[in-house]
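Missing here is one protein chain; the remaining ones are kept as they sit in the complex.
== subunit A ==
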Amino acid sequence: MPEACEVIPQTSTDGPRNEHVIRVRGLVNRFGRQVVHDGLNLDVRRDETLGLVGGSGTGKSVLLRSILGLHRPNAGSITVLDQEIHYRQPGPFRQWGVLFQGGALLSGLTVQENVELPIALHSNVPVDLRRELACLKIFMTGLTLDAASKYPNQLSGGMRKRAALARALALDPKILFLDEPTAGLDPIAATEFDKLISYLQKNLDLTVVMVTHDVDSLFNICDRIAVLVDRGIVVDRTERIVDNPHPWIQSYFGDPRARRARKATQNHVQRQ
């Protein structure tokens, strides 16, 4: 086995560390007479994990879909990695990966083929290497060769999420979008998945944007939390957001379950 030795300290080659990779300005979304977003601004910093929360109907998914160019906002501009996002126009496909809520794996292809698909579409990598790279991503998400050869409907919910994550990572993206990554998973599987995301985020220098309802996930892996309230957004560091006086935020984080999750995280931190 080749060994790695002699490490030079990291010199910054990707520009300033706090550069904003996603920039949303003055976003307005209306459905009929119902205003969901009114002049919403959001910056996502490089290499951070941002959790996106809000009550139902506050437009979490709409915001995510606007950023991905799947929804046409009524007004506002969105920039991802210095590229302006337009509805249904090619976005920075190679730089972002998306994990949809249900996984959205193509049901006619095996897991392996699902992961190979973006690689095949976006590069001229030879078949052998494509297969190896796909396997690498599948292994990284904790699946085995055996699972790779199966069709999505033959997998359990948790494995399907992992497979979908492998596909999202296929092109070595810089930004990872997660829509309710732990929804439908049991608490143990959810914690495992959180750990996996956090591991990948740290090791692959990913910027993660995550829509979630899972307070455990929020406290475990998010650096900052963005709360959608009053047609706008409140963003703060995870440990400070709980002190925000806004009534919805107070009732959300004041909820017994949220409090328990918070306490568990604090204990965990103290033990370390």
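Keep this in mind: a residue touches a chain if its C-beta (ideal position, glycine included) is under 8 Å from a C-beta of that chain, and two chains touch if they have at least 3 such contacts; residues count from 1.
Quick note on the criterion: contacts and distances are computed from a predicted model.
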Answer for the undisplayed chain, UniProt naming, from "Heme exporter protein B", "Flagellar hook-associated protein 1", "ABC transporter permease" or "NADH-quinone oxidoreductase subunit A", is "ABC transporter permease"
Given A:Val28, A:Val125 or A:Ala258, the correct residue touching the omitted chain is A:Val125
Of A:Val28, A:Leu117 or A:Met140, the residue touching the omitted chain is A:Met140
Given A:Ser149, A:Gln250 or A:Gln266, the correct residue touching the omitted chain is A:Ser149
Given A:His20, A:Arg45, A:Arg94 or A:Arg224, the residue that touches the chain left out of view is A:Arg94
Note that subunit A touches the chain not displayed via residues 1-11, 13-14, 94, 107-108, 112, 123-126, 128-129, 131-133, 135-137, 139-140, 144-145, 149, 151-154, 171-172, 203-205
